[in-house]
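Every protein chain except one is present and positioned as in the full complex.
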Amino acid sequence: MANDKSSMQLVANGILKENPIFRLALSMCPAVGISTTVMNGFMLGVAVLFVQVCSSLTISTVKNFIHPRIRIPTYTLTIATWVTVIDMVLAAYMPEAYSKMGIFVKLIVAFAIITMRLEMFACKEPVGASFWDGLGMGMGFMIGMMTIGLVRELLGSGTILGYDVLGFKPLLFFILPSAGFFVVGLMMAFFNYIEIFYKRQKGFKS
Amino acid sequence: MNLARIRLVSLLALLCAFIPGLVHAQELISKQSFGEKNEIILKFSIEVNKAQAADINNYSVIEEQDPDIRLELASAVPNYAGDGVSLHFKGPLNTTKTHIVTVKNLSGDTVSVVKVSKPYLGYLFSILISALLINNFVFTKYLGLCVFFGTSKRKSTAKGMGVVFTMVMVVSALMSWFFFNFILIPYNLNFLQIVVFIGLVSLTVQAVDTILRKVNPILFNSFGVYLVLVIANCVIIAVPLMMANNKFNIFETFMLALGAGGGFLLALYLMSSVSERMQLAKIPPTFKGLPIAFIVAGQFALAFLGFSGLQIF
Partner (left out) sequence: MKNIFTIIIRLTLSCLVAAFVMGLFFVLTSKAKKHNEHVNEEKTMYSLLGYKDVASVPQTVKLYAVYRYIVTDLKGKSIAYLVPTGQGASVGFSFITLDLDGKLIDQKPVTVSADDAAEQESRDKAIKVALGSGKEIAYAEDKTIIVTENGARTAYLINGKFPGFKASISVMLALKPDFGIRGMAIVEHEEDPGLGAEIEKKYFKNQFIDKSFAALKTLDVVKEPLPEGYRKSLEGPLDNADDEKILQQYKDHAIYALTGATISSRSVTNGVKGTVAKFAYRINILDNVLKEQNIVVPF
């Protein structure tokens, strides 16, 4: 039962086993679109983390008051409210980072991952567990975004977080938006490879 | 008897539409447009004195927003027949702005004023092409990817999803426009944008679902399953957000929605065509499924990069 999992296990689950970007293949729009630098990935990851955690907490707290027929509209309303909140906060306190992300902060409302998580977890589990699960999922997303951002920034402009690491620009191609597809595809293939390799090892052992 | 009446009424209506044209025949300038390189071309309804037409002091040109700055003319070249003139300017013309041309001394004492701007239909069409090709929502803006990869395995699913999506897109975009302009802005409730737009989308999806179920169950069986996926699509909310950002009017919103839906359909169709071929190809096991789909999509995105900067009108 999910109740028996400790909080740490829930978080680890979100980051590794059910990582939204690489394993569940959900919410890929920002992964491809704005993961041009690590900073972008981090900021959007923070925004998604915030929305995920707050929505999970809210739904978990009021789960007994939600009428089953209007489940989905309630989830949508909650997510939209928190997205509006984080959108306003980011626009007011971090305008430069916000302007780089453009329309993607507002689009968090359409991410399937958050709705799915609310549907599958938050409306059944207690508040504490929902919080850790939300945290795990959000962190998984953030780590995924930052990894892709790292690869693209390093190979595209030779910098990490703005610091010139390589001293030259290897391939401008990686900053161009279309490279997002390639990088994500290759990273998924990489994860696939690891899984197949691991299974093959296990197969040899047993 | 009814048919004859209808014919008479429509004939009268058509004639009425021409009357303004007849009245305007008295105006000096019959046609005006931007020329090729920093010029404005005027066509007159009567023949004018070529010497007068070539005198740049008879013309005064301003941009509509800057009525106090007269643009400097380099020369005025009358055409061979004497019923038109081409005005050449010293500096570059900003053809995106409406220009106002005042002409005097060419037909007695009358002063004629005309507005020169790019044709509005052309502008609307350019929004459509922009959303369809240049700023394709899937390949250039990277929105709607989750649904994209899910429904692009076969041509039939692709077509179904694309059509349903376009329908819902247009309806919800128009509804969002009404809400935005008549409720959100007047009452200063702009921060409720996201909630209102997503609410309208859900409403549209629910309405289309119910209507389709009752009216055409056969259609519902083939397309109904895609309706639920529409909500999870980033594009459906990106279009109202763009509309709110750029403050489009209703025609521009319609064109944007049509272009977005059309672009999505195009992207799905292209992807599914390749997908069907790929199923016959030998793909290494690590790449099977999503990874190769991403790489193919990346190649399409590269191809669509070629449309960048295209300007039709």
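We just call them A and B in the order they show up, numbering each chain from 1.
To be clear about the criterion, a contact is a pair of C-beta atoms (placed from the backbone, for glycine too) under 8 Å apart; a residue touches a chain by one contact, two chains touch by 3 or more.
Every value quoted in this text rests on a predicted model; they were computed, and no experiment measured them.
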{"item": "Touching residue (missing chain; options B:Tyr120, B:Phe178, B:Phe191 or B:Phe251)", "value": "B:Phe191"}
{"item": "Contacting the left-out chain in the complete assembly, out of A:Pro95, A:Pro126 or A:Pro170", "value": "A:Pro95"}
{"item": "Absent chain, residues of chain A that touch it", "value": "36, 65-67, 69-70, 73-74, 77-78, 80-81, 84-85, 88-89, 91-93, 95, 156-157, 172, 175-176"}
{"item": "Residue ranges of chain B at the interface with the undisplayed chain", "value": "65-69, 91-92, 94, 96, 191-192, 195, 308-309"}
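In this section, only the chains that are shown with their structure count from here on.
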{"item": "Residue ranges of chain B touching chain A (in the complex, touch as defined)", "value": "139-146, 149, 191-195, 198-199, 202, 231-234, 236-238, 241-242, 245, 285-295, 297-298, 301-302, 304-305"}
{"item": "Interfacial residue positions of chain A with respect to chain B in the complex", "value": "25-30, 32-33, 72-73, 76-77, 80-81, 83-84, 87-88, 103, 106-107, 109-112, 115, 176-182, 184-186, 188-190, 192-193, 196"}
